[in-house]
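The structure follows.
What you see is the complex with one protein chain gone and the rest in place.
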Amino acid sequence: MFLLETVQPMAATGSFLYAWLMIAAPLVVAGILLVGGRVTDAWGHLLATLAIWVSFAVAAVIFAEMWSRPVGERVVESHLYEWFSVGSWSFPVGLYVDPLSILFALLITGVGGLIHIYSIGYMAHDPRRRRFFAFLNLFVAAMLILVLADNYLVLFIGWEGVGLASYLLISFWQERPAAAAAGVKAFVMNRVGDIGMTLAIFSMLAMFGSVRFQTVTEGAAQLQPLWATMIGLFLLLGACGKSAQVPLQAWLLDAMEGPTPVSALIHAATMVTAGVYLVVRSHAIFEASPVAQLAVVIVGTVTLLAGAWIGCSKDDIKKVLAGSTMSQIGYMMLAAGIGPAGYAFAIFHLLTHGAFKANMFLGAGSVMHGMNDDVNMRHFGNLSKYMKVTFATFGIGYLAIIGFPFLSGYFSKDHIIEAAFHANAVAGVCALLGAGITAFYMTRLMLMTFFGEERWLAGVHPHESPKVMTIPLIILAVLSIVLGALMNSWIQGWLEPAVGNHPHEVSLIPTPIGWATLIVVALGVLVGWMVFGRRPVPAVAPSSSNPLTVTGRHDLFGDAINDVVAVAPTMGAARGLAHFDKHGLDGAVDATAFAFGGLSKQMRKLQNGYARSYALTMVLGFVGVAVLLILTHLA
Amino acid sequence: MNPENYLILAAILFAIAAVGVLVRRNALIAFMCVELMLNSCNLVLAAFAQMRGNLDGQVAAFFVMVVAAAEVVVGLAIVMMIYRTRRSTSVDDANLLKL
Amino acid sequence: MTSLLPLYQITVPTLEFRQLAPVLLLFGAACVGVLVDALMLGRSRRFRSEVQMGLVLGSIVAALVYTVYNWRVSGGGELVAMGALMLDGPTYLMWSLLLFFGLLAVMLFKEEKLGGGANAFASSAAAIPGSVDEAEADRYRLEQTEIFPLTLFSLTGMMVFVAANDLLTLFVALEVFSLPLYLMCGMARRRRLLSQEAALKYFLLGAFSSAFFLFGVALLYGYAGAFDLRAIDAAVSNPVYGRGLLYAGLAMLGMGLLFKIGIVPFANWIPDVYMGAPTPLTGLMAICTKLAAFGATMRVFFVALGGEAWTWQPIFAVLSLLTMVVGSVMALTQHDVKRMLAYSSIAHAGFILTAITGANQNVPGGQPTAVSSAMFYLAAYGLATVGAFAVVTLVRNAAGEENDMAGWSGLAAKNPWVAGAMALFLLSMAGIPLTGGFMGKWMVFSSAWFGGYWWLVVAGVLTSLVAAFIYLRLIVTMFGQAPARTTFVGDASYWTWIPIIVGALGTVVLGVAPDLVLGPATMLGSFLR
Partner (left out) sequence: MTFPWLTILGLVPLVGGLLLFLPMREASKWLGMFFALLTLGFGIGVAVMYTGGADLSVQVPWIRPLGAYWALGLDGMGLAMVMLTVILTPIVLLVEWRSSGLAGRWSSQAFFALVLILEGLSVFVFTANDVLLFYLFFEATLIPMYFLIVGYGGPKAGRAALKFLLFSLAGGLIMLASVIGVFVVSASAGRPTYLLSELAAVPLGGDVGRWLMLGFLIAFIVKAPMVPVHTWLPDAAEQATPGSATLLVGVLDKIGTFGMIKFCIGLFPEASRWVAPAMVVLALVSIVWGALAAIGSKNMMRLVSYTSVSHFGFMVLGIYAFTTTSLSGSMFYMLNHGFSTAALFLAVGYLVSRRGTADIDAFGGIQKVAPVAAGMLMVAALSSLSLPGMATFPSEFMVMSGAFGRYPVIAGLSTLGMVLSAVYALRLYRRPMTGPVNQEAAAPFEGRDLNVVERFAMVPIIGALLLFGFYPQPAVKLVEPTAQAVMQRVQLADPAPAVEGVK
């Protein structure tokens, strides 16, 4: 292990002084909308959208200023106030603006802003639109706290804040029991991950007496290996929860119950990538523990395959995309676990994925918009004719994700696969395989949705969405095309102050592994076309005994496993304890009372009303006393 | 004669009287047994006065007699009252108050 | 002085009239009371009870004043009446308490408004229940007022009992205070059958136990050759004769005393007698008899038998444990309020006995002794008890007092003040803080602990929990249940209200500012030996 070069943060100056505005704007607006009530119904959504763009503007200005600074001055720490301090521990609230976090801020506010605009159209007729925008703003604020925090505890505030917002938005249509349940499930599973987060924080406090990124990064190398591993694994657990990585993946599919813009923003572009951010941010810890690193690689690899598997077998368009999201985040995890070589690639893929996946989710939303909110792809077909803009933009996203040359996914994913091969052949092969599967199920999605015959349900009249929805799609599609090429050779250098890696040379020309990837992807597309493109798709899912399909349709039995491992025991214990309290503990108390009552009734029989019996009792008592006297004297 | 014999006699008397209280139902007889117990005490007092060589015990016996007389007055009054009400002097008949 | 009457000379006994004034006052008033009953005939007959009450109140108040005055003047610690009585700190303390509670309890005797112009006692106890005589006596208000002089006689006996310095005086006093009580027990106006039965039982068992008592006295006399307590103490320290006599005497004497207190297994009489006796008298017995008996027990065991403490302490410990448990447990399922209070009084006796078990006499630093602890407890208990029995007389149905707990349900809705006062008394008995009962419990338990009996304290607090349930049950009945239909709160005169109000105030004062009573009590806490 080598000690990484780190850049000392400097105090905030210039536009950095206003970094807090990024968080404050959406937070304040969320507060206004929630407290203000119906008064704000008419213009609330506009205000909310404005707030996000204000944040974006601030982020952009800061980004520009950061770019203009020399590399050594790009990490800025701005202390806001003392949250609390106790004993020798101090927990300040501060912002940590560095090349990594500003990229996130741009992603969050940029994609967030687009999705806000999109939502204006998407949620136009929802009676609780104001609340929706308030929650979205709350989410953006929390997410910004997460990425801009200068220590793990403040990060945790954002971490939980996005969890809350995610819960609120998944359950947004709460009159649907499935949505309400999905929200709770998401929150609770995230909380399981939070065990890891909190334990990591506790461990850091025990080890360093501080949770500042700076302190942890500098001190990580001095950790005992055991503790480094522990902290690493704790962090990984947290990351798994938030990023829906195996084994805490089950909530993400259910989370698709939320409105589609939510799926796009939270469950594709931003929140679910927080785990990757966390691992990259904590790179020093992982570098101190090869075990933890390996664990990250394993989790990432397993998840990228698992997500892809699920993506292959779902008919629900959003769930396919959700599986795909899991899978893509698996790639990022894998990259982040590889070590210094992978951090930049993880972030790179994260950014491009944010663009094209948001694009596709919004596209799916647009499709649903035209299909009376149906999500079953078996009821779609031939939509390319009726929804041209949606089709075009979706198509670009499709090409980007499968890694069509020179679109954004091509650069970012190939780098990961290549890096994976260098680090760990097994992971590399899996990643390569995953790329093929990705191509397969995305092809399936495209074919079932936009091509083939029309399998629409009665009364459905597909139509293109309004401009307010298509314009964000177009912008995101453009980003999906150019982002990869723009950042390919730039990202490593840019992130150097944050992750301390020296850039590798990356070229636009495919390497041997790159070629292999292209071939595998092409194969995937071909197979997809062979299966779904050449013959009609049944409108009802054919029953299948293929274990792969069955497992995939059941989300790899994630719910069943959770049920057996956690839910059933917990609920059983809960009911058992509630019952035991009433009948066991209270029963014991009642039994004692009852026993005393019975004793009392028995003893009262001695009080039989006969004076002679009383006299006898007295004499016997006297004898007893006499015996006692004798006994005490013998003793 | 050994004065201790008086003590033994007194003890026997006391025991007999006490058993009498326990076994006899008739309130008057039970009451008489109590008096017998008091008298056995008198015997003890007198015997000890002799043994200890002072008169205190004997004087005390007189006090006891007076007290016993007073007790008789009260006791008979109560027994009479009960008898007039219930037409019975059985102690066991009076057992309304119990449990 | 080892004998009462020296053989060859007869001295004229000297009586210290000032010191003896409280006793003599009561005794004199009692005698006058007898005459009043006998001589006020014809027209003046109807004023009898007023005159009697005046006599009683006047004499008790005067005696109380005299007691306090004597205490200020003499400060305690002198033998009077030829060595028959010891006027030391505890004596003054107990006299004051006896007179105070006697005064409170006797007020209930005079309550006539509640019963529609008649008090709780039979107008003519000699008349057969249900007979023409009785009806006539009721109709023409041919009231006998012997209860008042009888009460005074009894109080006189109690005062002598707690001050007696020799066993013979003790015995005589025992009878003097018991005999009137036996009689009065049978004099209830209503439910006379029960009342008479109570009298019979009380008398028979009381006489039985005093025979044991007397036998014990005789044996101790045999052991020590004298009746004087200090002579016995001397004999215990320097034994001349075998200890068999001592132990047998101790046991029998103890039985007689514990019977009067009501310590299990000598307490069978308490529930029956308390239940059958007229309620105002129950109030008097519950506190004054107990107080006197405890006072005498402590005097005998601390002064005369203090040298044998290691012998009787374990026995007392066992008995107090037994008493606490039996009293509390048996009260748990009672439905009759008076009977419940009777059982609870047994339990309280057990709690107080723990203080005697501890037997801490001369403790440093002006802390409470066993005597002051027990007396404090009795004071707190007395206030609550007198008040509680006064409330019992108030809660009535068409036939008289409503003693069934079912009839008490929802009392709070009918008269929150009465229910509130009762709740206060019950809470005090349960030992809830800010009431006198709590401080009392604290005192007796700390006394026991000082004597090394910490396990008894633990057992005591656990028993307190059971005991608390008893009182809480009645509180729940009064406050938490729907009002019973046939029960009402009687319209009483101030003779009932004064004890209730004094009881309530006293209970709170003892709980909040115990120093007022505890200070003097602690000062007077040690017997002169």
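The chains carry the letters A, B and C, assigned in the order they are written, with residues numbered from 1 in each.
The working rule: a contact is a pair of C-beta atoms (placed from the backbone, for glycine too) under 8 Å apart; a residue touches a chain by one contact, two chains touch by 3 or more.
Note that this is a predicted model, so its numbers are computed, not measured.
K.L.:
Quick check: which displayed chains does the absent chain contact?
P.N.:
In the entire complex, chains touched by the missing one are A, C.
K.L.:
Out of A:L50, A:V192 or A:L433, which is the one that touches the chain we can't see?
P.N.:
Touches the omitted chain: A:V192.
K.L.:
Check each of C:L15, C:V458 or C:L505 against the chain that is not shown and name the one that touches it.
P.N.:
C:V458
K.L.:
For the chain left off this view, which of C:E50, C:E136 or C:D515 is in contact with it?
P.N.:
Checking each option in C:E50, C:E136 or C:D515, the one touching the absent chain turns out to be C:D515.
K.L.:
Sort through A:Q222, A:N372 or A:Q602 and give me the one touching the missing partner chain.
P.N.:
Touching the chain that is not displayed is residue A:Q222.
K.L.:
Touching the absent chain: which residues on chain A qualify?
P.N.:
The list for chain A reads 34, 81-89, 153, 156-157, 159-161, 164, 167, 171, 174-177, 179-181, 183-184, 187-188, 191-192, 194-195, 198-199, 201-203, 205-210, 215, 218-219, 222-224, 227, 570-571, 573-579, 581-582, 585-586, 589.
K.L.:
Just checking the interface: what residues of chain C touch the absent partner chain?
P.N.:
The missing chain touches chain C at positions 363-368, 427, 430-434, 438-439, 441-442, 445-446, 449-450, 454, 457-458, 460-462, 464-465, 468-469, 472-473, 476, 479-481, 513-515, 518-519, 522.
By our rule, only the chains that are shown with their structure count from here on.
K.L.:
With chain centres set to the mean of the C-alpha atoms, which chain is at the far end from chain B?
P.N.:
Centre of mass proxy via C-alpha means gives A as farthest from chain B.
K.L.:
CA centre of chain B versus CA centre of chain C: separation in Å?
P.N.:
25
K.L.:
Where the centres are mean C-alpha positions, what is the separation of chain A from chain C, in Å?
P.N.:
Inter-chain centre distance comes to 78 Å.
K.L.:
With chain centres defined as C-alpha means, what is the inter-centre distance between chain A and chain B in Å?
P.N.:
Spacing between the chain centres: roughly 96 Å.
K.L.:
Enumerate the residues of chain B that touch no fewer than two other chains.
P.N.:
Correct list: 18, 21, 30, 91, 94-98.
K.L.:
Taking each residue of chain A in turn, which ones touch at least two of the other chains?
P.N.:
604, 607, 609, 611, 615
K.L.:
Mind listing the chain C positions that touch chain B in their complex?
P.N.:
Its residues touching chain B are 2-5, 7, 125-126, 128-129, 168, 171-172, 175, 179, 182-183, 186, 192-194, 196-201, 203-204, 207-208, 211-212, 214-215, 217-219, 221-222, 225-227, 271-272, 275-276.
K.L.:
Please output the residues of chain C touching chain A within their complex, sorted ascending.
P.N.:
Within the complex, chain C contacts chain A at residues 200-201, 204-205, 208-209, 212, 247-248, 250-252, 254-255, 259, 264-266, 268-269, 271-272, 311, 314-315, 318-319, 326, 329-333, 466, 469.
K.L.:
Tell me, which parts of chain B touch chain A in their complex?
P.N.:
Touching chain A: residues 18, 21-23, 25, 30, 91-92, 94-99 of chain B.
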